[in-house]
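Excluded from the complex is one protein chain; the other protein chains are retained at their positions.
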Amino acid sequence: MALAVAINPKRISATLRWAGAEFLRFVPVALISTLITFGVTALAPDDTAAQLAGDTGTLQEIANLNHAFGFDQPWPQRYVTWLWHALHGDLGVSYFTQIPVTTSIAQRFPVDLSIAIFALVIAIVLGFGGGLLAASRPNGVVDRAITALGSLALAIPEFWLAILLVIVFAVKVRLFPATGYVATSQGLGQWARHMILPSLTLATPVAAVIARQLRISMLTELDENYVTGALVRGYSRRRILFKHVLRNGAAPAVATVGLYTPSLLGGAVIAERIFALPGIGALAIDAAQAHDIPVIQGVLLVTIAVVLVSNLTVDALLGWLRPGVKRS
Amino acid sequence: MKAVLVKPLELIGRALPTTYLRIAAGIVAFMLLVGALGSLIAPYDALAQDSAHTFAGPSWSHLMGTDFLGRDTLSRLIVGARPSLFSAVVAVVIGLVGGAIPGMASVLFSRRVEFVVMRFVDALMTIPPIVFAIAIVAGFGNGLPEAVVAIGVLMIPRFFRVVRAETLKHASAQYVEAATLFGASKPYVLRRHVWRKAVPTLGVVSASALGYAVLGISGLAFLGLGEIAPQPSWGSMLSDDLTYLYQAPWAAMWPGVAISLTVWALNALSDAAHTGLVREAEVPVGTESEAPETQDVGSVEPALQYV
Partner (left out) sequence: MRKPWKAVSALVALLVSLGVGVGASAGSRAGSGGVLNWGATILPTTWDPVTSSAGNDGVALNLVYAGLTGLDAKGNAVPALATSWKFLNGGKVIEFTLRKGVKFTDGAPFNADAVKANVLRGQQDTSLIAPQLNTIKSTTIVNPYVIKFNLTGQDYGLPLRLAGKTGMMVSPKAIAATPNGLTQPDGAGPFKLTNYVSGSSATLVKNPGYWDAKDIHLNGVDILQITDPQTLLAALQSGQVDVAMIPGAIANTAKSDGFTVKVVPSLSVASIEVNAAMAPFTDPKIVQAINFALDRKALQQTAYAGIGAVDDEPFPQGYIGYSKAVSNYYTYDPAKAKQILASDPNATNISFPITYFPLPPYDAVAQQIQGELAAVGIKTTLQVLPLSQASQAVYVDHDVAFNPNGIVGRESPLQMLQIQYASDGLLNPCRCAQADLTKAFAAVAQIPTDSSSYAAALQNVTELAVKESANIMLFTEPRIYAYNAAKVKGWPADLIVPRLEGVTLSS
């Protein structure tokens, strides 16, 4: 049945049109973000060549280094070269350690990615669950409890919540490891145990926002005429809730998820520090203090790429949920 | 300018019937006052070390105890209020100026320019603020101005979109149409009529943006970006407390409470003003606009504590 709908020519052309519109939006955004990345990092006052040449560097040596790094080229050319290499997976080499940036990032980014994804999953589960529960019986005890919990979750800064959790679980109640990271190669169970606290910390506020968002939009939907009509016709509350109201009301909550992806990635950086995780945050901060530009550019680029992918996914989901909505 | 301030104040006053909200407003005012007075009201010099009395718990001589170098925590909290709060204010101003003016002007753009500007704003939204701040520090050095600029620039999108939405909404009002028919130029109309209508929403967004900025600046300070030792700031104090967790497990409470209270209060005020505006405006819910999260007047994201 679904397949028949899917290969409907009208549906296909609608999808193509959507894809075209998305493309038109995304490519410029991607290009501009990379341009901002490049601009902020590469065009800043930079004395890397002088630093590397050291105390005994002559002007000629510095000029040679500048040429080797390509600093003497006009900036559009540098931008294009950099982007071209990046798209081929070559993010350059660290100025100081000579380690390829792609290697360093590949070793560390999975940590942040795992936290962000794990947190996202928890946030979606808790958020949608909570929002649904709250909306199913508006102003009931459950609803008020969830709303209050949500406000609390939003008020506490995540890094303070994280520190509190670390204090409790590292110092007082030694239930499971509060800090540190174990690679999945060493066992999924161990990995998950180390992931719980950081992901929970990141997920809590997002879950609260999703729950709040979902509750509002579902309550709005519940006021609509079609719901009254369905009730009159004898459909069960549950069926109405899940089959119609949720589908129609989920869009803003889904959009929220997309909106907070950059925050989740950024939050992972702070979580790294508190939970002692070997992610790109530590790499990036070290590189920032050393003005190790290729590393910073690589980190920014990868983060932006992840955000763009997530936005694309969210947009696709939204398009499926609300096919009639036009986006400008 | 007073006329501009009256409307939001009225709204807040009307929307602050409860003690809850009055407490929130009081907290914000208190924090700002502490920040302004700074070392004038601190019981000790925030930098004075006392190696004989480190990690002291709360006592009559040190109400909040001392830190790892014997410095009075309360004094550091007080002196640290200014960099934590006022830099957030500057960041919000950057976002506001950078976002509101182009946002309003965007209705005057040709379709092409509008497209590019919108994509630029979208691009700003794809960059996580922390990573952006790290990049700015990498390029321009570590310091409070760099951190503030980083946070401020990435707040431009929220101001831009809200003001643009408001402008679009009000620009199609009948009296605007009438004015244009009478020969008024578009910029004049915007300045004279639309701006005043958009200001209340700006107030709401600014309040929540301020909460966001406080969290952002503190988060960066926590990571060591934006504040130079030994000057205290709430975020850097939190970082130190983490290092000395085993010597003083509960010391992290103080800066954490300071930040949480401030952010909660700003959020509460922003929510209240928002509710006030909604009641005022009676705009049908579910207005179509680019941002699906915009369900009602203005897109007010709660000050989420991520950066």
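Think of it as A and B in the order they're written, each chain with its own count starting at 1.
Here, contacts are C-beta pairs under 8 Å (C-beta built on N, C-alpha and C of every residue); 3 or more make two chains touch, one makes a residue touch a chain.
In this text, all values refer to a predicted model and were calculated from it rather than measured experimentally.
K.L.:
Can you tell me which of B:Val4, B:Ala29 or B:Ile228 touches the chain that was removed from the display?
P.N.:
For the chain that is not drawn, the touching residue is B:Ile228.
K.L.:
From the list B:Thr19, B:Ser51 or B:Ser110, which touches the chain that is not on show?
P.N.:
Missing-chain contact among the listed residues: B:Ser51.
K.L.:
If the hidden chain were put back, which of B:Ile23, B:Leu37, B:Leu69 or B:Val116 would touch it?
P.N.:
Touching the chain that is not displayed is residue B:Leu69.
K.L.:
Which one touches the absent chain: B:Phe30, B:Phe86 or B:Tyr244?
P.N.:
Spelled out, the listed residue whose C-beta touches the missing chain is B:Tyr244.
K.L.:
In the complete assembly, which of B:Ser75, B:Thr126 or B:Asn142 touches the absent chain?
P.N.:
B:Asn142
K.L.:
Quick one: which of A:Leu83, A:Leu164 or A:Ile196 touches the chain that's been left out?
P.N.:
That would be A:Ile196, which touches the missing chain.
K.L.:
Considering the entire assembly, which residues of chain A contact the chain that has been omitted?
P.N.:
The missing chain touches chain A at positions 54-55, 96-97, 99, 104, 107-108, 121-122, 125, 128-129, 132, 166, 170-171, 174, 176-180, 182, 185-193, 196, 242-243, 246-247, 250, 275-276, 278, 282-283, 286, 289-290.
K.L.:
For chain B, enumerate the residues touching the unshown chain of the complex.
P.N.:
Touch with the absent chain occurs at residues 47-49, 51, 54, 68-69, 142, 224, 228-230, 240, 243-247.
As a working rule, only the chains that are shown with their structure count from here on.
K.L.:
Contact residues on chain B for chain A in the complex?
P.N.:
That would be residues 115-116, 119-120, 122-132, 134-140, 142, 215, 218-219, 222-225, 238-239, 241-242, 245-246, 249-250, 252, 256, 259-260, 263-264, 267, 285-286, 288, 290-293, 295, 301-307 of chain B.
K.L.:
Using the touch definition up top, name the residues of chain A that touch chain B in the complex.
P.N.:
Counting only chain A, the residues touching chain B are 25, 28-30, 32-33, 35-37, 40-46, 154-160, 163-164, 166-167, 170-172, 202, 205-206, 209, 212-213, 216-217, 220, 251-252, 255-256, 259-260, 262-267, 269-270, 273-274, 281, 284-285, 287-289, 291-293, 296-297, 299-300, 303-304, 307-308, 311, 318, 322, 325, 327-328.
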